Each structure stands twice: as C-alpha cells, then as structure tokens.
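Sharing a structure here in structure tokens format.
All protein chains of the complex are present and in place, except for one that has been dropped.
And then subunit A:
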C-alpha cells in the first residue's frame, strides 16, 4: 500500500471518480433543464389538459394537507418556544410575535414544506412515471402519436407549482396559530397581542417572498420528480433507486434555490 505506484494509481482513480461524478451531475442538470424547456414550450398548447392538471392538483395538494398542517403547527410551536426562552432572559418576551413572524413566513414554512411535502410529491411522481417507463407505457404514449412530456410532465409541473403555494399559504396560517398557542400558554403573551405584533411585522414583500419560494420549490419538485421517472433504467429495482435519488435531489435543489432566492430578495426587503 505504501509503494508510490499504488498511491499514484489510487489518486488517479480518485480523480477519475470525481471527474465522472461531475460529468454525471452536469449531464443530469442539462437533461433536467431540457425537459423543463420542452414542458414549458409544448405544455401550454391546445388542448390544455385542464382535467389532468386539476386531477394532479387534487392528488398532490389535497392529499398533502394533513402533513402540511402538522409540520407547520409544530414548526410554529417549536420556533416560538425557542425564541421565547431567549427573549424571556432579556425581559423582551412581548416581542415574540415580531421575531417569529419573519423567520416563519420568509424561510421556515416554505423551505420545510418543500423538503417534506415537496419531496413527497416528487417521489410519488418518480415512482409512478418510473414504473410507466419500465413497462414501456411512456413509449406507448409516443407510439400512439401523443406527447409524453405534454401528457405527463406538464400537468404535474403545473400542479406542483400551484399546489405548493396554496399549501404554504395554509401552512403560514397554521404556523402562526402554533406560535400563538405557545406564546399564550407558555409565555403568557396574550394571543391577541401576539397576533397583532405578528401581522404588524409583515409587509407585502414578505408574503411575495414566501409564495415565490413556494412556486419555485413546487416547480423544482415537479420537474425533478418527472425527470427521475423518465430516466429510470430498466427493471423494477431501478424504480426504487430512482425514487431514493429523487429525495436527495429535491432536498439539495430546494436548499440551493432557497439560497439563491434569499440573496435575491434580501437586498430588496
């Protein structure tokens, strides 16, 4: 192991591995971008497929309401508790509403929902489209003269970008209620006072920021989920593999996008 030749070939292997990984990453992002482009160009043509879109919104949106509610309630409660403890030390617990609102609306609710609910949407798409791919159903759509991108990707992409902001709006309300609950019961900050301070702190731009993130995260989850499904290799275990990769891909993409959007919005706000 200590001979220089071995070390060199080890290094070489490592460099090759890094190279292959970077290559694969670029290819993947390229493929994702191409599919997004195709969906956006071919999707909005007639017939619009409104039925498919609304069906997907119901599938992705309505079914995610319970998780959304639970996640938002708890993140609101936890954050209020954490800030409350810190503020109480300074005797400033009355400003609890001011402090929690920005963090929740601008950052925590959209991001947390994207990595939980968004991932759930995306993996569902990957599993469904992946098994269609493996059983040649996607080829069959092409063979029957229809466009799989328009038929499968477009409705999911649109539905995810519509469902996500709606869920985030709902989540924002619930998170505030969670914070209110803790403020009132644990820190003796009256619920009405918490509500006023909470709302007072928020400006229209903060809502816009929250919802913009939600649209982008929803779209990302949709396109990643579809792309992973369409590029599933042969065999049933490939579907499992593609689905697991989707979890990582969506989480990473969401965090990167979050960072990008935050750097974009912060100077404005």
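Throughout what follows, a residue touches a chain if its C-beta (ideal position, glycine included) is under 8 Å from a C-beta of that chain, and two chains touch if they have at least 3 such contacts; residues count from 1.
By our rule, contacts and distances are computed from a predicted model.
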Query: Name the absent chain by its UniProt protein name; which of "Membrane protein", "Formate dehydrogenase subunit gamma", "Protein SCO1/2" or "Putative phospholipid import ATP-binding protein MlaF" is it?
result: "Putative phospholipid import ATP-binding protein MlaF"
- prompt: Which residue, A:66, A:91 or A:145, contacts the hidden chain when the whole complex is considered?
  reply: A:145
Statement: Touching the unshown chain, subunit A contributes residues 132, 135-137, 139-147
